[in-house]
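Complex shown without one protein chain; remaining protein chains in place.
Let's turn to subunit A:
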Amino acid sequence: MSSRVCRTCGGSDIDVDQARGSAVCTNCGAVLEDNIIVSEVQFVEGSGGVSSAVGQFVSADGPVKAPLLGSGFHTGVGKESRAQTLQNGKRQIQQLGSQLQLNQHCLDTAFNFFKLVVSKHLTRGRRTEHVIAACLYLVCRTEGTPHMLLDLSDLLQVNVYILGRTFLLLARELCINAPAIDPCLYIPRFAHMLEFGGKNHEVSMTALRLLQRMKRDWMHTGRRPSGLCGAALLVAARMHKFRRSVKDVISVVKVCQTTLRKRLTEFEDTPTSQLTVDEFMKVDLEQECDPPSFTAGQHKVKMQQLEQELAKKLDEVEGEISCYTEEIETELEKSRPKLRGIYAAYTKEIDPEDEAVLSSTSDLEEKEGDDADLQAATQHLTQDFLSQVIQEEGPGKRTPDGVYNQEAAPEKEEVDERPQAIPLSSILGKLPSPASLGLQETFQTFHKSEPPENPDEEPAQTGELDLEGIDDQEIEKYILNDKEVEVKTELWIKQNADYLKEQKEKEERIKKEKEQGTYKEKKRRQRKREQIEAATAGEAIERMLEKKRISTKINYDVLRDLNQSSGSLSTPPSEPTEGAATRKRLSRRRRKTRDVNAELSANATMMTKKFRRLISSSPRKRKDAPQEEPAAAMETDSEAVPEAPPEDAPDAGPAPADAPPLLDTEEEEEAEEECVSALQLVGDYGCEEEEVF
């Protein structure tokens, strides 16, 4: 106890008497403290002269186990919300863990994780069962038990990816590094389920060796461990002459047939598969393979390289013929004007031909280069078509003259560009060509004109839409004209008839309710809140306080003073708000808080009808409240005792405006029971963390 300064005289010489529990100033004699709470250990003599300390061990987690009280209710009478959450969590962990056959140590560790999670507020917004499953899985991973996330999701009937997401988040937040899953862990479990009898161990060992081989061959990265296990077990079973079909294995391992087959084929590709059974058991090949997906990728790359080489070869061949093409083309130029006259018709004709050309050129590229001469010849023929097509699109891209007056190098460019031009032309051929050309041009001009502009600053400030680079005509295509709108409206209404009906019904319902004055906005699950009718604001506050649950954290004295200053008749409900019947029972329970309560007993005298209503109404209100446990306890308490008055009170209770006759009966009882203080009773109520305000 720090020496304090006396309030009356300012002296600092204060005498603290532990026995009496009082602090007195030696100067003036003013009593500074009465009933000091002492933290000393008391001893009691038990039977046989054994002295033992008074008190109970309370765990650091809070009152996890309610002290056995008179009636022996374990159901969390007067516990804090946190303790309830933990208790609930523990129960669920035990339940789920026993289904998974986890030992007690694992379950305790899981509960510790859960406590960490709750203290970090990670349970908010997540279903408790997800969080618990994640904690259990975390334990499984750290301990290395052969439980899969799939098992947990099976038990809970929840999507495994949702559980996985929760698990990953918790692992990250708790900074727990779960070691990577080793497929070898699952082998004994699956082997057991496949029932190999006496040879179980041997088959498992073989499967393990196979798995290790797979690991070295880089088959296991990025794959579900259960799939690999399934493949290994299947092969091992066959090696030991057990007949296990693919279906048996997949039912145990929980992958699909395709996956299993795929793993088997991949294993087939490795050199190990070529060994015989005996050889495999003795010899370990040193060579390591690349992973299968990597080899597939490599395969693609090789194919691309081959195609490029082919293209190069073709180019070289074409280079030789280039001089001939020059002459031919110069002659064609002379005859061109006639072609231009029938431009439109020609473009349409070319479309199917373009496609044929595309397909033929792609075929050409795929051939192995044996028919290089043939290819050169066909290429030469097709070049004529291509050159004409390119020239006709020329206006947008380049002049025809420029191409042919240059030498081989630009011609190679032309040739190189042709493979690009071909796909463009085939695509363009399918769309209406003049329009497509126009679009292409505008698009290219947009692209070029975009960077130099700085439209960002001005529109951002004014919010005006910068119309640069937007083709209005094209956008108008996005908007239907009137007739189309009508047709579409009809169609849409037909399609969505059900939805429109629902909307109408909803609106009508809302209208009706508005007329009746019981219109509820959206939330249909409201508790039945009665209208608070009060004359003054102070009264209204009091009644609201009555209805809502009382909190131990509010200084009701101050509240009362506030209300009294505003001139309301009745004092607001303070801590001593308990009812007649309940107080009796509660007084038995709360002997601990007696010291504190002594102070407040004085306040207990200030009882008003509001208190009674609170008493009567609160048990009923408690029924509705989510915190059922304290309510249930209260309810059962109140109902168990066959006292008529308290029973009347809850029965008639609800509306604060009602029951003046009740007051009379209650008044009598109140007078009898003032000796018990409020806080005792409040202590039982004090399970809420919600504030009234």
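Structure notes:
The definition used in the following text is that a contact is a pair of C-beta atoms (placed from the backbone, for glycine too) under 8 Å apart; a residue touches a chain by one contact, two chains touch by 3 or more; residues count from 1.
The rule is simple: contacts and distances are computed from a predicted model.
Choosing from "TATA box-binding protein-like 1", "FAD-dependent oxidoreductase domain-containing protein 2", "Propionyl-CoA carboxylase beta chain, mitochondrial" or "Serine/threonine-protein phosphatase", the protein name stored in UniProt for the chain missing from the display reads "TATA box-binding protein-like 1". When you scan A:V41, A:C175, A:C323 or A:A535 for touch with the missing chain, the hit is A:C175. Only one residue in the set A:V31, A:A53, A:C323 or A:I479 touches the chain that does not appear here, and it is A:I479. From the options A:G21, A:P146, A:P188 or A:P291, the residue with contact to the unseen chain in the full assembly is A:P291.
Of the listed residues A:R91, A:K488 or A:R509, the one in contact with the hidden chain in the full complex is A:K488.
Across A:R223, A:R263 or A:R543, the single residue that touches the chain missing here is A:R223. Even with one chain removed from view, subunit A keeps its contact list with that chain: residues 148-150, 160-161, 164, 167-168, 171-172, 175, 177, 180-181, 218, 221-226, 288-291, 293-294, 297, 439, 443, 446, 450-451, 459-460, 462-467, 469-470, 472, 474-480, 485, 488-489, 492, 496, 499.
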